[in-house]
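A protein chain is absent from this complex, but the other protein chains hold their places.
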Amino acid sequence: MAQERTIKSPLPGVFYRRPNPESEPYVKEGDRIEAGTTIGLVGVMKSFHEIKADSGGVVVRFLVENEEPIRVGQDLLVLGD
Amino acid sequence: MLEVKSGGIETTVQDYPGRVGLLDQGIFPAGPMDDLAFRMANLLVGNDPGAAGLEVTAGGAEFAFTDNRVVAVCGADMQPRINGEPIELWRSYEVKAGDTLTLGWLNGPGFRSYVAVSGGIDVPVVLGSRATYAPGEIGGYEGRALKEGDQLPLGNTGNATPGRRVKPSLVPTYTSEWVVEAVRGPQADPDYFTTEDMEFFFSHAWTLDRNSNRTGYRLDIHQWQWARKTGGVAGGHPSNILDNGYPVGAVNVAGDQPIILTVDGPTLGGFVCCAVVAMGAMWKLGQMVPGWDKLRFKEVDIAQAAELVQQMNQLISEESLEGV
Partner (left out) sequence: MAQHDGQTSGVILATVPAREGRPKIVYRQAGDRFMLVEFGDMEFDLTMSFRVLGLNQALKDHGLDGLIETVPAIRSILIHYDSTRLKPDRLIQAVEDLYEQLPPFETLTIPSRRISLPIAFNDRWTRADIARYVEHIRKDAPNIINGNNLEYGAMYNGLRDAEELMEYVMATEWWSAAIGFFPGLPFLYPLDRRYAIVLPKYNPTRPWTPEGAVGIAGPCLAIYPVASAGGYQLFGRTIPIYDPKQRNAAFAENPILLRPGDRVTFGPRVSDEELIEIREAVYNGTYEYQIDHDATFDVGEYLRFLEETREEAEAFRRRQEEAAQRTPVP
């Protein structure tokens, strides 16, 4: 059975799935990603911080919507093997 | 020297009380958003409580030292580490040349962490203060937030004392639902707001908008009743007045939206102010998380507010510290 784990937000703010409104999302459900892959941005006080995966795997699903406000430690997406 | 390895989201040099006496030139005082944690941190490392230190907002900053110093981190828990080893907040530690101090991400309530270094940050004094005032691009390090590679000069270390902490019972407790003491005025009821408006103001649990920063804290939109129908000569809306000076910490109501004017805010303008955060409660603003935390205003009068300031000044003293 696949091991599922989540990527958490290190800071409070607004979650963005794309680098800018015209671009493709950083990652989509079903993508295989490496540790260190950027999965989204968190904007706080007009500054944007890239959120990177801490391990590799397959993106199972996102747990937050694009532009959704998030808390510190909130789960952003589920990663499977 | 303090070398910035990472400036995080927003890290600035501040001192306390900042640039006082320049309101008539359009300059708000700047200084730390949470002056309680800031002054405590300085006290712990043997500095004057107002000495220049660092304000780390929302987390993620790293510094390296080039000589021996004493440091303390107070405020929000950003899981501080020296050379990778976790350290306690509200406590002074010795660091040696080559050591690094890292602040990670927020862990629990609170939003700003303060780093004091013995000797203080020795950036130039501009208009009487070292505090960074971003709207005017002055003070601090080149008038801006810190970036990787910045080299901050440090002052001469005096009676630096590692191994001290704030007595645990005196460490301020943080929450996500704050009660902030505020004093009515100058355009509260009866002539600008109604009594009902002010009752609502002092009872509602306001949410802090995520677009809140050192210039202003935005609160929820509210349909005020208003005691006047229009702003008369000053403009169509009853929130308009002929421009007047704004108090530091004023709750300014522009149209439907209240905005608390924080330490980098505008000094003057044409909107009413229904209340002013008490000086002794300003520190709480610094620890609120934009977009999430709630706050209620508790009305106090001028005498009670003066009492708060005195209590706070008593707290920021050697008697609050102990050896570890």
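A and B are the chain letters, set down in written order, and residue numbers restart from 1 in every chain.
Assume a contact is a pair of C-beta atoms (placed from the backbone, for glycine too) under 8 Å apart; a residue touches a chain by one contact, two chains touch by 3 or more.
These numbers come from a predicted model, not from an experiment.
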item: Residue of B:74, B:103, B:121 or B:138 in touch with the missing chain, whole complex considered; value: B:138
item: Contact with the hidden chain (one of B:76, B:285 or B:305); value: B:305
item: Which of B:48, B:177 or B:243 contacts the chain that the document leaves out; value: B:243
item: Footprint left on chain B by the chain that the document does not show; value: 20-27, 126-127, 133, 135-138, 143, 182-191, 232-235, 241-250, 266-269, 273, 275-279, 300, 302, 305-306, 309-310
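As a working rule, only the chains that are shown with their structure count from here on.
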item: Complex interface listing, chain A residues touching chain B; value: 10-14, 44-47, 49, 69, 71-73
item: Complex interface listing, chain B residues touching chain A; value: 9-10, 57-60, 104-107, 111, 210, 212-213, 289-292
